[in-house]
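One chain of protein is taken out of this complex; the other chains stay put.
Per-chain numbering from 1; labels A and B assigned in written order.
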Amino acid sequence: MKQSIQNLAKKYDHQSTHLLQILREIQAIHHFVPEEAIDALVELLHIPRTRIISVIEFYSFLHLSPRGNYELLISDSITDHMSGKKELTHYLSKQLNVAVGSVREDGVVSLDNTSCTGLCDQGPAGLINGYPLTRLDRPRIDCIADLINQQKPLTEWPSELFQVNDNLIKSGLLLEHTIAPGEALKETFKRGLQETLAEINQSGLRGRGGAGYSTGWKWHLCYEGPEEDAFCDVDAQNQLQRYVICNADEGEPGTFKDRVLLNSFADQVFEGMTLCAVITGASKGFLYLRGEYLFLYDKLQSQLAERRQSGLLGNNILGQGFCFDIEICLGAGAYICGEESALIESLEGKPGIPRNRPPYPVTQGYLGKPTVVNNVETFLAATAIALHGGEWFAKIGTEKSKGSKILSICGDCTQPGIYEFPFGTNLKTILAECGADDVLGIQIGGPSGTFVSNQELDRTLAFEDLATGGSFIIFNSRRNILDIVHNFTHFFAHESCGFCTPCRVGTSLLAKQIDKIVEGHGSAGDVVALEELCQIIKKQSHCGLGQTAANPVLTTLERYPELYQSQLKKISYEPGFDLDGALETARRLANRNDAGAHLAQTDASGSLPIASFPPSLAVAEDHE
Amino acid sequence: MTSKIRVATTSLAGCFGCHMSFLDIDERMLKLVEVVEFDRSPINDIEHCSSNCDIGLIEGGVCNSENVHVLREFRKNCKILVAVGACAINGGLPALRNFVPLEECLAEAYLDGIGVENPQIPSDPELPLLLDKVRPLHEVVKIDYYLPGCPPSADVFWKFLTDLIAGSEPSLPYELVHYD
Partner (left out) sequence: MSKTITIDGKTIPFEEGQTIMDAASAAGVYIPHLCHHPDYSPHGSCKLCNVSVNGRICSSCTFPAMDGQTVLSDTHELNEDRRRITQMLFVEGNHLCPGCEKSGNCQLQAVGYHLNMLDNHFPHFYASREMDASHPDVLIDHNRCIFCTLCVRASQQADGKDVFAISGRGINKHLIVNSQSGLLKDTDFEATDNAAHICPTGAILAKRQGFRVPIGRRTYDHKEIDQVSLAESGYRPNTTLIAETEQSQYDE
């Protein structure tokens, strides 16, 4: 093993920044990271073993103990649940004779849940050794179980099991016309770099990840660099190391547009990154690809190779003297790495823990250097703007939200897939396009976004109204809102990085409290307690994850207070745990089952009139 | 004096240390009984709460089924229920057993422990069964006030009760708040 680890370390120049990439490869070979490998890496990378262990234990796809030779993960996204995920997983577990969350005794297969795999339009979905399985149903599961039991290598599995479709249903401004590789760069060099930046500013392009920061301004700030360098001479300015990062860690449940953009429009994304590099003076770029999109990796690498061949990347781009190249780095199952500073930490080979801000990445990003982090779609749009001009883009959309937005639509509709709409389009129009009727509500922007009810369908897609990174999940009237909230709340508890107290502890408390209410143990004070907890998590958390983790509860509580209230018992209090269940061990050991060996979950003590709280003592006058 | 304030007290999974500390209010007890009448309490051996208690003071956490029944009796009959001391508030020292599976606890005590004769886990309907974990009171019933300390000092009891009796919202100043 030592030799293979040495080779691996060499492949990555013994750079500890590539620790995550190295560990991914080790996991892929051994289905865990063996002790020997850790020992070897300590020596080879000159880092403490605590660093290696903390990275392994941070990312869901890395393990310290062996998984099966077939690591099977089933997506836990709400849309997978809506298409029968629970029942299918149960069936799969039976067919393979392995419990969820465990490894089969013979070590051949392990089964577990995983957060949304970005295949919500073709679920229920899963991953096997990192590669996607789509449209799971009983026949497919039978087939998969057979293949695993025969221990057939994945390369010999029928390719239709892995078939991922684009489902590009509606193209608009950006997706209607493809742009030939180099076209936008040539136009940029012809027009001039500052002039092109001006076009991007004029276009009004804002970040497509959801936050909506002005793209042109971000690029400008990165070019300027940190304040202390702002007034150095132009030559020194040009010497500054800068980085361009494309955030393809598309982890928000219900989002899958970046998968399609990288599958079918990758050149345009790479071109956008290159544009950004020549404008800001960056010489190195990274595509941070979420681990779930491993299946795109080889294809993207060959596209990069072609671009190098065509002089669109490398030491002298289009003969203009610019030097820029792009490296693809894979994530390993951590939603938090979609947060830009966590992503940068991850790229540096560390756990994806969001940094304190300021400083912001534009001044101190990757390895402390000025860094632009933009979404896949943002770079795609920038390429189109560089070619067609700012005016072309700005004439579409609304005052504050220019251009179009690419949506990933899934859930209860006849045609889930990718849709491009001008900003300002209202929900009614979108629902009609994708064939959704009997709509109860829509989750816009994923779990961290907003739940809108069917009373709000005149609202529009726009930063000033409903902002979204692209997730658009439709629920019809047969869906239970509390089930949805339950799924989302557990998602955040699972994905919290654990850095700050309010999010680390708060999201888990929130999951407990939602369980209590959903399972029918809630009583008078529990919704008040729920809301109070939500407000603390929202207000006091370190980053966007914590600040939005309570949104599923808050946005539904605001719209359906009666739904939560109706779930509560009309009593003052009920325990949040199963009282009788807590006696089970003692009952078994004492071999008892008499009436005295059981406890009711509530009794008359819990039925006190609710109005008596908070209590006060009516004090008779003669006490004075 | 028919309208004395009725105070009930009990110890669940506790050591009676909180009760001892309460008695440390010493001569102030005489003043207290002018306005307070004790209901169910180990002080007077009354076995059950009457239905109109004003204040219930409970020390100790909830470790078995009997604790649950007693706690519920207090909740049902007391207008104000107070968790007294560390064990009532977070399980306290008895909760140290929470980190050992119940099965192992019982095996050590009744089967494998040193000096055990006639090893068997007791099975008698008269005996309360142990919960798998020792719980603080607020995880089983609604609690209105908390008096921290191991035990809370006599002054804590005095301050709290005199506040309540005076009809004001009880509060503990900094120097009376202790968790040990």
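By definition in this document, a residue touches a chain if its C-beta (ideal position, glycine included) is under 8 Å from a C-beta of that chain, and two chains touch if they have at least 3 such contacts.
Not measured: the values here are computed from a predicted model.
Peer 1: Of the residues listed, B:Met20, B:Ile46 or B:Leu96, which one is in contact with the missing chain?
Peer 2: B:Leu96
Peer 1: Thinking of the whole complex, not just what is shown, which of B:Asp24, B:Glu66 or B:Glu139 touches the missing chain?
Peer 2: Within the whole complex, the residue contacting the unshown chain is B:Glu139.
Peer 1: Contact with the hidden chain only, please: which chain A residues?
Peer 2: Its contact residues with the unshown chain are 35, 39, 48-51, 53-54, 57-58, 334, 351, 356, 358, 493-502, 504-509, 512, 532-533, 536, 539-542, 576-577.
Peer 1: Please give every residue of chain B in contact with the chain that is not shown.
Peer 2: Touch with the absent chain occurs at residues 83, 86, 89-93, 95-96, 98-99, 133, 135-136, 138-139, 143, 145-148, 150, 171-172, 174, 177-180.
The rule is short, and it goes like this: only the chains that are shown with their structure count from here on.
Peer 1: Can you give the whole-Å distance between the Cα centres of chain A and chain B?
Peer 2: Distance between chain centres: 47 Å.
Peer 1: In the complex formed with chain B, which residues of chain A make contact?
Peer 2: Touch residues, chain A against chain B: 525, 572-573, 575-577, 579, 582-587, 589-592, 594, 596-597, 599, 603-606, 608, 612-617, 619-620, 622-623.
Peer 1: In their complex, what parts of chain B are in touch with chain A?
Peer 2: It is residues 1, 3, 5, 35, 54-55, 65, 68, 71-76, 79-80, 101-103, 106, 121-123, 125, 127-133, 135, 139-142, 144, 164-167 of chain B that touch chain A.
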